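Only one protein chain is missing; all other protein chains are in place.
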Amino acid sequence: MTQDSLYIIASVGLFGIGLYGVIAAPHILRKILAINIMSVGVFMLLVTSAKNVNSTPDPVLHAMVLTGIVVAIAGTALALFLAGKIHALSEASDEDSH
Amino acid sequence: MFQTPDFKNNSYENELPFATRVLCAIVIGALGFGLIAALILTENISSSLPALVQQKLTQSGVQNPVTAVLLNFRSYDTLLEIGVLLTVAVAMLPNANFNSDINPDMPGGNRSSGRLVSVVNSAAGNPPLEAFLRWLIPMIIVMAGYMLWTGTALPGGAFQSGALLAGAGVLAQLSGRIQFCFTSTTAKLLLTIGLITFVMVAIGVATTTGVVLQYPLELAAPLILLVESAATLSIAAILLLSYNTLATQVFESPSEHSTFEHSAFDKQPSDVTETSAPNETLQSQTAEDPKS
Amino acid sequence: MDSLLNLDILLPTLVGLPLIAAILTTLLKSHGLRASISIAMALTQFMIAAALLSWLSGSGTSLETQYQRYSLAGWGAPLGIDLAIDGFAALMLMLTAALTLVLTVYSRYYFFEPHSRLDKTARFWPLWWLLIMGINALFLSGDIFNIYVTLEIIGLAAVSLVALDGSRAALTAALRYLLVGLLGSLCYLLAVALLYRAYGTLDLAQLSAVAEPTAITWAALVLITTGLLLKTALVPLHFWLPLAHGSAPAPVSAILSALVVKTSFYLLARLWLDTLAPAATDSGLLMLGILGAAAICWGSIQALRATRLKLMVAYSTVAQLGYLFLLFPLALPDEDARGAGLSGPAVSAIGYFIVAHACAKAAMFLAAGNIMRTFGHDEIARLRGLAKYMPLSLLTFAIAGASLIGLPPSAGFLSKWLLLNVAIDAAQWWWAIIILMGGLMAAMYVFRVLNIAFTSVDEEAQTEPKNLPINKLPTIMSLCAFLLAMLTVVLGFNAELILDLVTVGDDV
Partner (left out) sequence: MNFNILIDSCLVIGILTLACLCLATRNLFTAIVLFVSLGLLIAIAWVRLDAPDLAIAEAAIGAGLTGALLLATWRQMRVERAHGDADSPKKSGGENVSNP
């Protein structure tokens, strides 16, 4: 049970939990949380593959994960922005209707 | 699975029936185990890239291999990366009504003052927080500068220091005394400074070395530092903009989308009533009387 | 200094130009200036793409000019990132440049609302140019992680453009499109992680040289396929497309249907038939074909049932995408040569189909946008007597419809004819039946609209509310739509323009 296989289980586990969360979660914020959990899972797999190089870990994979983290927050910010505006509009129309 | 995003608290009417959720869980679990088995069984060949990076590190102008990969070997990725951030920044820009002189009483923050950072002496501020922040924020900024500078040798770099600066901005905004207005020209410049510097360096370098993005050997370190600091500024500005927009979320005055009589969102996709263009056409006719 | 002058500098300029346009249009204040700069940039992009095309196909004889590579930052393939272009990619880039030019001119007039308080062009132009940059970067990229970043740019820019209007339907469609896009990109990134673990390289050319059918490669291929099927909206996973394309502004839904959806199909074709060809099992290819056939039927049925014009055109996109996926089973037999690149009769037929569908679909969406702009609604039932008020837009709609159906003079006919030939040669005649049936169903939903539009209004004037055009449409907008429709007819006549291009770079 080396460190590598331990973290592989963690990364695929996180990916699965996130995927289930995106499909099954009713509230929109939970879906965005689930997508973040999925991306953390993929990054963990990348860093684990970088680690088991005997000398120093593989910098190319680290650069990829760094880029991935920034892309993940960009996607999350846009999703939250859209969710906020939809909610604001639905609030407005509820107010008008009743 | 994706019918309509709903906001009622934990309402379960459009949640998947229990059976499908269990089925999804089983399928995902099985695929996960299969993937784990495949990953653990196949031994992972050691790729040739790390050795290549070590060998070429001396020519890249920086000592930290990750920064070398990010800003020299695969700098094209980072360029597109900042492009992604700019996309989100433009999408979240508050509605910059350039013809805001038509109705100065714009709902939301004080758009009229064109300055990026404006101190608002609202009475609601609480003194202990402000005292603490007056001491903390300069330290964060110094820390971000240090993080940027050591990025060439030790772990650190543009993204981390940009995030730190954005954190300082968020703290300042939370203190209630500082208000950012991102429609000013300085804000626009700050948002795009990272991309402008990167593109100018890429083209400028191409004129001397003949290949786009290839830094001449002796100029590599200063150029990388220049690009990195510009990227830090724009990353911090973009992340701060996204927080600012989300925190001061104000929906456009309803007159902008004159809600029709049957505006309630109905589920069937076939007769979605509200579409994009009619708003514009009708909106341009109906007199502009903000509803609420 | 010397390598700056030879023509492979055109590859990075195709990505740099839209990027510079995006920066300029973000910073400039007046929307008039933004529009004129955009049109100038679109023209230069068109000229660059044409120069690249002529250079690539002109010197097609010598081997290395056919499959052109440009290593950015000068570090070479495994370490740095290479831009690679072959015949198929050149065709797609030319299509992007042409569509960008026409749609930029159209958007300049579509978003011109001097009196409206909200200046949408402040947001539209930067997002538009970032989307075009993402598309160009994707077609040029030769590195699988770089493709992930371009997929991300295209996804986010497209979502922001769909959400441009701020109406509730557009925002909900954009949010669903974003969630699906992020899900697809994450599956793709997981596959990139698997491939790097298995082969240690990120470059497409090196990957295709070393790929063999192991369990990891097969798992990576399955992940890539699910991720990209989500983004291409093939039938089981198409739920997000009709609303997203239906509720977007006209030029946005035109570029979405004509190009953005095709980028992920291009990646699927590149990976299944070129890079990971050894790992592509016959049953997998057949399954993709079957899904394509299902898409043709389901999309056409939904298009028949749609009550709104833009929604019907969006469902027709879902249907026509099914045709593209017929490439996989048909390209099967003669694709055993490793590294034969993306070429062969089936690929050239599909390349031709992509161009024909892109022009026809863009023309249709622009025509629908014109109708909506003039009448204020696009309910098909209430479009009675449209021909009297908007003859040019209706003619555009008819010509584009003819190309979708595959009537003789149009490029659609030629592409379906080539596809039929390939199906007969590959002795898989059942695909021919599906191609013809798809054409028949397309005819049903196109003629349904034309029939309503041409019936004169007077006999049931009293029942229908008199729908008169609400505001005047600048003629240039209907001219743009008409130009695109005529493009399909022109392409229908001289086919060799595209066919010999796609075969360039096949014996790499």
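The first chain written gets the first letter, and so on, giving A, B and C; residue counts start at 1 in each chain.
Please note the rule applied: a residue touches a chain if its C-beta (ideal position, glycine included) is under 8 Å from a C-beta of that chain, and two chains touch if they have at least 3 such contacts.
Just so it is clear, the model here is predicted, and its values are computed rather than measured.
Colleague: What shown chains come into contact with the chain that's not displayed?
Modeller: Result: the unshown chain touches A, B.
Colleague: Just name the one of B:L57, B:L164, B:L190 or B:A206 that touches the chain not displayed here.
Modeller: Going through B:L57, B:L164, B:L190 or B:A206 one by one, B:L164 is the residue touching the chain not shown.
Colleague: What does the interface between chain A and the hidden chain look like in terms of residue numbers?
Modeller: Its contact residues with the unshown chain are 1, 3, 6-7, 9-10, 13-14, 17-18, 20-21, 25, 27, 29-30, 32-34, 36-37, 40, 43-44, 47-48, 50-51, 57, 62, 65-66, 69-70, 72-73, 76-77, 80, 83-84, 87-88, 91, 94-95.
Colleague: Spell out, residue by residue, where the missing chain touches chain B.
Modeller: That gives, for chain B, the contact residues 7, 9-10, 64, 66, 147, 155-157, 159-160, 163-164, 166-167, 170, 239, 242-243, 246-247, 249.
In this text, only the chains that are shown with their structure count from here on.
Colleague: Rounded to the nearest whole Å, what is the centre-to-centre distance of chain A and chain C, using the mean of the C-alpha atoms as each centre?
Modeller: Each chain reduced to its C-alpha mean, chain A and chain C end up 28 Å apart.
Colleague: Got the chain B residues that touch at least 2 other chains?
Modeller: 5, 35, 39, 44, 46-47, 49, 53, 73-74, 77, 81, 84, 87-88, 91, 257, 263, 265
Colleague: Counting only residues that touch at least two other chains, what does the list for chain C look like?
Modeller: 145, 149, 152, 156, 159-160, 163, 166, 168, 172, 175, 179, 196-197
Colleague: How about chain C: which of its residues touch chain B in the complex?
Modeller: 1-4, 9, 12, 16, 19-20, 22-23, 26-27, 29-31, 71-75, 78-81, 113, 115-119, 122-123, 126-127, 130, 133-134, 137, 145-146, 149-150, 152-153, 156-157, 159-160, 163-170, 172, 175-176, 179-180, 194, 196-201, 214-216, 219, 239-240, 242-243, 246-250, 305-308, 310-311, 369, 372-373, 376-378, 470-471
Colleague: What does chain C use to touch chain A in their complex?
Modeller: Listed in rising order, the residues are 145, 149, 152, 155-156, 159-160, 163, 166, 168, 171-172, 174-175, 178-179, 182-183, 185-186, 189-190, 192-193, 196-197, 202.
Colleague: Touching chain A in the complex: which residues of chain B?
Modeller: Answer in residue numbers: 1, 5-7, 9-12, 14-16, 21, 24-25, 28-29, 31-32, 35-36, 39-40, 44, 46-47, 49-50, 53-54, 65-66, 68-70, 73-74, 77-78, 81, 84-85, 87-88, 91-92, 157, 159, 235, 239, 242, 245-246, 249-251, 254, 257, 259, 263-265, 291-292.
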